[in-house]
Every structure is written in structure tokens, then in C-alpha cells.
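Every protein chain except one is present and positioned as in the full complex.
By letter and in written order, the chains are A and B; residue numbering begins at 1 in each of them.
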Amino acid sequence: MSAAAIPVPTAPRESFLTEGYTIASWLTTRDHKRIAILYAIAITLFFFLGGAAAALIRIELVTPRGDLVTADTYNKLFTIHGVVMVWFFLIPSIPATLGNFLVPLMIGSREVAFPRLNLLSWYIYVLGGIFTVAMLVAGGVDTGWTFYTPFSTMFSNTHVVWAAAGVFIVGFSSILTGLNFIVTVHRMRAPGMTWFRLPLFVWALYATSLILVLATPVLAMTLTLIVIERVLHIGIFDPALGGDPLLFQHLFWFYSHPAVYIMVLPAMGVVSEMITCFARKRIFGYRFMAYAILGIAAFGFLVWGHHMFVSGQSVYAGMVFSMLSMMVAVPSAIKVFNWTATLYKGSIVFTAPMLYALGFVGLFTIGGMTGIYLATLAADVHLTDTYFVIAHFHSIMVGGSVMAYLGGIHYWWPKITGRRYSEAWGRVAAIVIFFGFNLTFFPQYLLGYLGMPRRYHEYAPDLQVLNVLSSGGASILAVGYLLPLLYLGWSLFKGPPAGPNPWNAKGLEWTTDSPPPKENFREPPLVTEPPYAYDPEHPER
Amino acid sequence: MNSPPPVRVYILTWLALMALLAATFTLAHFRLGAANTAVGLAIAAAKVALVGLFFMHLRRASALIAIFAVATLFWLAILFGLSGTDYATRRIAPAPWSAPEGH
Partner (left out) sequence: MSARPDVVPVDVPWRRETASLGMWIFLATEVMFFGVLFLAYTHARLADPQGFAAASRLTHEWLGTINTAILLTSSLTMALAVRSGWAGHRALVIRLLWATAFLGAAFIAVKLVEYRLEWRDGLVPALHFTYSGPHARAVQAFFFLYFVMTGVHAVHLTIGVALVAWLALRDRDPSHPVRRRETAECLGLYWHFVDGIWIFLYPLIYLVELWR
């Protein structure tokens, strides 16, 4: 960041935050920036709800015997952890908060294409959330977030219908968000903002939106069918009727595998923004990065059967899905290589966002590589349904997506709030989280390899040491997640004004005030530069 | 895009749709084996194409919208096709006590 004579930034007198102070002005807003903040508050609440479930799980697993909770309660805990974290935290996290706030700013627009639909999507999210919390209070659901038949349709004694309804509802929230972004990016770019001048964050959200729009409806109908089957005791997943329980899995994973790309692509977009800024360098291979994003989105639809290798699906289908799963790793790897090449000979600054970005690259790589093990049909027979799988997907979703989300929150915090947070505490939290994550999940790879099955509240006693390490790590992780609440919250009241561009970053969002005015830009921007026009010879510019 | 299509385009499309409906209904009365389903689906596809091209103005629509329309069908094909790799190659061994009736 630049040193010499810069004027001390002052807060702008007016911004989107000053346009009305009443709750009503917030609850009836059409401002994408306010809607982003509404989402951020909601998903943070759900993050801690899902985290509480995880805490109970990890506490139970400190001892090999099931002595904290009953098996049924344990089943409910991991179910609610999955349902809340996937649908109420991870999927909306970056798109509905950072995406909603930044996409119009980054493309030079005043608003999204359909502002009222945007607000509606938040209300739908809240409604789905209410259903889910009500279901939880009423006793929870124990089918796992995957709702496999025939347990969910025929044998579970818990509130499957409520849970499915809550997820069904929140699905429409994400469909509307995706629809809005696609139309916004196509139709509302500022003059001069061609596709290949877009920040990679916008590319990432565009691709994510395509997935949201094509995959989520399949989940919606599938949940409808299990509700019908559960209520009427008859349905197409019932073998007694000539149906196939595996059809549920095909339909469920047709959505849920692309869903993991919904969770990781926006994170990759955030990482690209942070790495370029804090290496003071243009992204290496911009076009390849953009194509890789689209490739991940498209290929992600072709691999769902790798969740079903041992389910009873045909082994030939397994082979097809295994091959396709190998191929989907290629665009992801291209991105990792390009981030690394961007860092090479960059002028790296280890700010908190950069720490999160670097953490993402490392942990995503590990998660991705362990995914290759799982995609290998024969190896998966040993590893499936063990803690290896859990460690794999948490590496990507927590070590990847959550770290990128936190990094993005820190990176754009000055822009959104107009305040600077304590960089020292930011770095501390990032390091605590990185350390806590590794202590939590690295032992789980070993546990999985050693055969500890997932979704069991007890395990063989000789696996206790690794479990204790993992639970210890989880408590450190919890501290790491609580810290930002404190110092970011503090910065809202006492943080120094940030000014338009505290990081000296490229990108249209940094050309306007912090916080931005309601209409985003005082004059419509005209874009003439390529993206990430950093000058490696003069990194301070 | 400035002047609407003439009314006769719509009327002719409707007549074609009705003719196809009559055709599909009539042909279904003849025993054509596997061709019955194929013909029925082909005629349905033709009807949807007519509705799409002329009633939904796909013929005049931008490339972007045409791409979205085609891509959606392609994505549906992925759902059918890849799950088909399972269903086409699965070997079913029904247990004796649950043998389906009518077999």
C-alpha cells in the first residue's frame, strides 16, 4: 500500500447507509447493498447455529463411547449441521452478501436488473429459515442433509416434511438471486465494460448463477416427491411400486454436486481479487481463469455419480462418473497454478485478506487432491462414508469457501462500512483459523483412512487420540470465528474512516466512496482499462 | 423487431399445431410397435418447436435467448443421459419373494 503524502480519509456525509434509518427503510429497500447486509446478518445467525451443532458433535466425539447424546440425537445434530451449513450459510454466503453488494459496483451499474425480486429473495430465505428453525425446535430431523430414501420417506420418525419444506423454500431464494445476477451481468454493464474486462469475481458469480438456476429446481422437485411419498406412503422411490430408491440419489446429487461448485466458485472469485491486489500484479492467464470458471460450472454437472459409487448403481456408470470426475479437476488445477503464477515475483503484502487467500489456495489444493482419491472408483470403496470424505469436503468448504468468505468480508469491509478494522487482529484471527482448521481436519483424513465411519456417535477406542486432536482443533477454530465478530463489530463504532480505496486496488468498486452512495456512482463510469491493471514495476500505484 | 409478425403467421402456426394433434391422435390408433412412442414424441417436439419459434418469438429473438433455450434442453439431456448410464447397464436380480406381479 502507498506510503507518501495521502490525505487522511474522511467519511462521506451521505451514503447508502444514511438513506433512511428506520427498520422499515431497511425491510422495504430495493438497494442491493442493503439487501446484501440483510443477508449477511441472517447467514451469520445460521452460521453460528450450524456451528453449535458442530460443537456438540465434536464434544461427543472426544470419547469413543456415545455418552453425551443418544444415537438419535447425534443423527439430528449432524443433519442439522449439514442442512443449515449447506443451504442457509454456504450457498447464500458469498453470492447473496458479497455478490449482491459488489456485482453492480464491479460492472459499473446503479442497481441489479430486478431489485424487487432481490428483496423478495431475502424474504423467501427468511421464510425458509423460519421453517427450518421451527422444525428444529419441534424436534429436528435425523436423515442426514442428504435425505436418502427409503429412510426419509418410510422409516424416519422425525420432521422430514418440515425440513424438506424449509429447504424447498430457501431454494427459490437462491434461484432468484442467480436469475438476477445473470440478467444483471448481461444487460447492465457500464460502457466499455466488455466481458473480458470483468473482474473474475463477476465471472465467478455469473457461472455460479448458471448453476443455481439449472440445478436448484431439480432439488425442489425431488424434495416435493419425497414429501408426497412420505405423506401418502406411496411414490416413485418405493420398490414395492416398482420404483427405485436410487433414483432419489441420482436426482439429489444432480443438484448437490453442482451445489458444491455454487459454494466454491464464488470463493475462487474472491481469492482472485485478493491475490491480485496484495501481490500488486495482474492475474496470470486471465482468459484461462475465466474459461476455467465456466468449465468448472459446466463439468460440475457431469460428475454426480461419484457420490454413489457404492450405492448399487451400475459399475459401468461408476466408471463413467469416475472418469468425468477426474476431468473436472483440470480447470480447478488451472486456477491454482495461475494463482501461484500470479504470486510469483509479486510484491506480496500479508494483510488479513491475503492470509485468507493464501490459506484458501493451500487448503483447496489439499481438498482437491483428496478428491482425486475419492474419484478413484476402487479407492472410494474403502474411503467412502468415512471421515476421509468429511475431511475432504470440509477442506474445500471450510478451508476453502469459509476462509475466502472471511477474506472477502475483510477485504471489502472498508468499502461496505466505510471503516477500517484492526489489521493486527485480522491477521491473528486468520492465523488462528488456519491453525484451528488444520488441527481439526487433518486428523480426520487419517481417521477415515483407518476406517472410522461417518455419522456414528461412537467409534473404536484406539482412534481416540486423533478424535481428541480434531475436537481440540475445533475449539480453536471456534475462537477464530468469534474473533472477527468482536473486532469487526468494534470497528463499526471506532474504526477510522477508510476512504474510497484503502488497499489501492483496481476495480470499479474502489473508485466510489466508502460506503458508496445509494446510486453507487455519482457519474456513470466509463471503462477503458483491462482488469487488474496493476503495474509490477510500481507496486505502490 | 419494430413491426409485429403478420396475423397469418399465428393462424398458420395454430393450424399446423391442430393438424399435428390430429395426426398424433390418429397415428396412435395404429400398431406401429416402437415407432408409436417415437412418432408421438417427435410430433410433440415439433409442436413445441412451433410454439417456441412462432408464439414465443424465438425466431426473432436475440442469440442470447436462443442460447439459453437450447442450453436448457441440453442440460435436461445431461440429467437423462448420465442417469441413463446407470439404468441402461444395471443388472437387476429380483429376489424371488418380491417378484413383480404380472411377470
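For the reader, a short list of remarks on this structure follows.
Note that in this section a contact is a pair of C-beta atoms (placed from the backbone, for glycine too) under 8 Å apart; a residue touches a chain by one contact, two chains touch by 3 or more.
Not measured: the values here are computed from a predicted model.
Shown chains touched by the undisplayed chain in the intact complex: A, B.
Contact with the chain not shown here comes from a single listed residue; of A:L27, A:I41, A:A134 or A:M221, that residue is A:M221.
Counting the whole complex, the residues of subunit A in touch with the unshown chain are 109, 113-114, 175, 179, 182-183, 186-191, 213-218, 220-222, 225, 228, 232-236, 240-244, 247, 251, 524. If you put the missing chain back, the residues of subunit B touching it would be 1, 3-5, 7, 10-11, 13-14, 17-18, 21, 24-25, 28-32, 36-37, 40-41, 43-44, 47-48, 51-52, 54-56, 61-62, 64-65, 68-69, 71-73, 75-76, 79-80, 83, 87, 100-102.
The working rule: only the chains that are shown with their structure count from here on.
Taking each chain's centre as the average of its CA atoms, subunit A and subunit B sit 37 Å apart.
Taken together, the subunit B residues at the contact with subunit A in this complex read 64, 72, 75, 78-79, 82-83, 85-91, 98, 100.
Interface residues of subunit A facing subunit B in the complex, by the touch rule stated above, are 186, 214, 218, 239, 242, 246-247, 250, 254, 301-302, 304-305, 313-317, 320-321.
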